[in-house]
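Of the protein chains in this complex, one is absent; all others appear in place.
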Amino acid sequence: MVNTISTYYPVAIEMNPDILKIENLVKSFNGNTVINGISLSIAQGELSAIIGPNGAGKTTTMLSIMGLNRPKSGTITYRGKDITGHAPFKIARAGIGFVPEDRRVFPDLTVLGNLDVGRRTPKNKSKKWTLERIYKLFPRLQEFSHRNAGTLSGGEQQMLTIAGTLMGNPDFLLLDEPSEGLAPIIVKVLGEFIEVIKQEGMTVLLSEQNTKFALKHADRAYIVDNGSIKFEGSIDELEQNAEIKKRYLAV
Amino acid sequence: MDKLQQVNKNWIFGAATVALLFILPFVLARFGTTGEFWIWVTTEMIIMALFATSLNLILGFGGMVSFGHAAFFGVGAYTVALLMKKAGVSLILALIAAPCVAGLTAAIIGWFCVRLIGLYFAILTLAFGQLLYMIAFQWYTFTGGDDGIHGIPKPDFLGPTNYYLLCLVVFIACFLVMRMIVNSSFGLSIRLTRENLDRAKFIGINVRRYQLINFIMAGFFAGIAGGLFAELNRFAQTEFLHWSRSGDAIFACLVGGMYSFVGPAIGSSVLIFLHIVLQQIHQSLVEIWAIILGFILLGMVLFAPEGLVGLYGKITRKLKT
Amino acid sequence: MKGKHVKIFITVLAVMFMASMAQAGDTIRIGWTADMPGVGATFYASQKKAIEMFIEQTNAAGGVLGKKLELVIRDSKLKPDVGATMARELILSEKCEFLIGPTSSGVALAVTKLGETNYAPYIPTLMAKKPEVIYTNLWGGGLSSFIKQAKPYGLFKKASITSLYDLDMLRATGMDMPEGLLGYSRCPFYAVNTLSMQVFVEQYHKKYNEWPSDWACMAYDGLIALTTAIKKADSAKSEDVVKVLGGLRFLSLRGPRYLRAQDHMADVGLYVGYTAKDPKYKGFLILKDVVVVPAQMVWLPVAEVKKLQP
Partner (left out) sequence: MGIEFYLFLLINGLSQGMVLFIVASGLSLVFGVLRVINFAHGSLYMIGAFLAFSLSTLLPAGSIFSFLLLMLLVPLAVALLGLGLEIPLFRRIYGKEHLLQLLLTYALLLILDDACRLIWGGDIRNVARPDLLAGSIKFFDMFLPTYNVFILVVGPLIAVGLWFLLYRTRAGNLIRAAVSHPEMVGALGVNVSRVMTATFMLGCWLAGLGGVLMSALANIDLGIGMEKIIECFAVVVIGGLGSIGGALLGSLILGVGVAFIQLPLSRAAIVFPYFAMALILIIRPWGLFGKPER
């Protein structure tokens, strides 16, 4: 399905390590706290995974970053600028692309229409996501370019959501449980896609329940359970920590 | 202040208001003809308070916006008008028949409307209301068309004060019955359908049937208000059924406070009071009072959606803390 | 529509017996329940101008029986029950001795405008019948839009339509109004050649820079009748004034008139004529070579009136 793009020029890795910093984020929904004091920092060009069971607060963290819900306290800074509680469209324009867990495609628009909504030219022209690149990455979307998104299958809709976000040429991608409910063959395609953008130097925050899939691609991992971080560290450190693995990952 | 104390306090407050309301006409009567005019006005306030409270069964407690409630008010009015004028029925009998006919109409219309939710419910009730309005307007031979029915006989002992007392007694009876309904288990389930429709369905409430019963009861009490109103002015007019009258009642609930039981009664009385006083203040206001009322309503929607009772609650709570 | 005969409209002094209050003060308060919103606005605006002019002039000339006239207006919002409440307020609370208001079914008819404004579909059927004369009790805005919609079809080249051509309708139809149509009007200021009408029209035009509509003239006449009755009764108390109403003679804009004893109907006739352009009145047509049909030939005999009363 996805043919890897071998010929690709190396990416300059900027020096400042933390592109995104969250300091003790707290969020509660009518009374019960969903996140109490999550802090994390994401380095440029790295893929960090947030792993944890359903309801651990992963999606809520993602939504808070994207400004789609207003945290009770705590700050979120992106490239040194505080973006806590800013309007989603400002955060998106700052360079953060968001792929929601429930595949929010626009059903009455065609595939092309969906891709057109988030389209934005990037600051530096070099890393531009064009329609051709998207089609090369997801050829199926080219086939259905004139069909209404509502008629696509789950997997195709997931591809379309990701493609739609890429059209905004973000340099930081939030992927919220992308493998949720996808057939294994599609999960494989998703994995290849993640490798491609990692090679390109895209910084990614991946939230997943599917631990195996997440750890396969992650450079760093955060394990989250009922609203707080239980482990933070590189994949190697996680590998050695049998106790965490036994307790949370049942591997 | 625990629950029991709060309940007692309400009852005392309620009893005191009722006592005051009973004395009011006699006090007013001492102010000559101006007082007599205000007896007429307070009678109208009582009738309209009953109408607004009946609407609130559907609106505040049922969470459903009906733009057709005036139709039941009008049906009640025409029932009294026709029975008394053409069939020579006594006032009491007519006032019993009015709510029954209105309730029956509400059953027919309600059966269709409760199957819809939100906007669609609002527009369907508006459509049915206007349908009845048009029929009343066209059916000249039966309803007198746009002339309406005039000269409804009125027993001569029913002077302004006595008619006020009759309306007050009927209002209090209806008020207590409606209050009982709202606080009953039936009332709680209705409120649940407003809070969270799905949860109501999960725990086995037959939502449609409850909403229909609620709709019929609201229509029933609106019919009484319509009947009393027809006898007040001794005529019934197609205009009673118009949707703008439903709009006025909805505003009365909002201004008073939809989520309190006594809110609509206060709201409708305040609106009637404003309607008269605004024009009395100064001659120039006579032409622009309607726009002033419009701005007041706009202000309420934007800044005090919980209404006067809600505001009162908020202020007293602030004072206490 | 309902085959109702056209009721003769007069601003009758609807005197309410409930107000037997002695009017001590030095003013005579006249209450007016007017329908301001919607279609009622047309009549409200023109009547108000004439009434205010009358009161201004009368008070300037020393008032009636030495008492100044004072107008108290209330908006009855096109709703009869609101009208009833306001009437009660004017009498009981505002202590108005006299009440004027829309007492003609004509106003009520126009006020509850639920007829269709789109008359176009009737036109071909009318054309097919090759009518000579079309009689309708459409009037006011309804009639004006009918004529406008019918004109392009050349309906009026062959057929003439007779109906009420009051000034508001003539003004609304403007130059679309075909010429040579037979019609009637209740109080066409331009066709009444009494001196008092000329003076009134001139003052009205000077004061408001527009021509007085039928309603304005009739409102003015109503007040003339009222003040004449007060002077004749030599008292501003409503029950005294009522006694003199029967057969009251008063000099209206339309010449000397009287009130029929049984029901106080005024003997105002109708003015019938043909539409024609007139250089003096730009923007609308008027009725030419007008014939006055006296009230006696038009109004409802007393017996029938008794039957109709509720």
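A, B and C label the chains in the order they appear, each numbered from 1.
One rule holds for everything that comes next: a contact is a pair of C-beta atoms (placed from the backbone, for glycine too) under 8 Å apart; a residue touches a chain by one contact, two chains touch by 3 or more.
Every value quoted in this text rests on a predicted model; they were computed, and no experiment measured them.
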item	value
Partner chains on view for the chain not depicted	A, B, C
Which of B:I149, B:V182 or B:L254 contacts the chain that the document leaves out	B:L254
Among B:L104, B:I213 or B:L297, the residue in touch with the chain that has been omitted	B:L297
Residue among B:L28, B:L124, B:L168 or B:V182 touching the omitted chain	B:L124
Residue in contact with the excluded chain [from A:D18, A:D116, A:E180 or A:E200]	A:D116
Positions on chain C contacted by the hidden chain, ascending	36-45, 113-114, 116-118, 120-122, 124-125, 128, 140-141, 144-145, 148-149, 152-154, 168-169, 171-172, 174-176
Chain B residues touching the omitted chain (full complex)	59, 63, 65, 112, 115-120, 122-124, 126-128, 130-131, 134-135, 137-138, 243-244, 247, 250-251, 254, 258, 287-288, 290-291, 293-295, 297-298, 301-302, 305
Missing-partner contacts on chain A, residue numbers	66, 68, 87-89, 92-93, 98, 100, 104, 106-109, 113-114, 116-118, 120, 164-165, 168
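Keep in mind that, in the parts below, only the chains that are shown with their structure count from here on.
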item	value
Category of the chain touch graph - line, ring, star, complete, other	other
Label of the chain whose CA centroid is most distant from the centroid of chain A	C
For chain A paired with chain B, centre-to-centre distance based on mean C-alpha positions, whole Å	55
Whole-Å separation of chain centres (CA-atom averages), chain B against chain C	37
Gap in Å, rounded to a whole number, between the CA centres of chain C and chain A	77
Multi-chain contact residues (two or more partners), chain B	none
For the chain C and chain B complex, residues of the former touching the latter	2, 19, 21, 36-37, 72-75, 77-81, 84-85, 88-89, 91-93, 95, 105, 108-109, 112, 114, 310
List of chain B residues in touch with chain C within their complex	33-34, 36-38, 40-41, 44, 134, 137, 140, 145-148, 150-151, 229, 233, 235, 237-240, 276, 279-280, 283, 286-287, 289-290
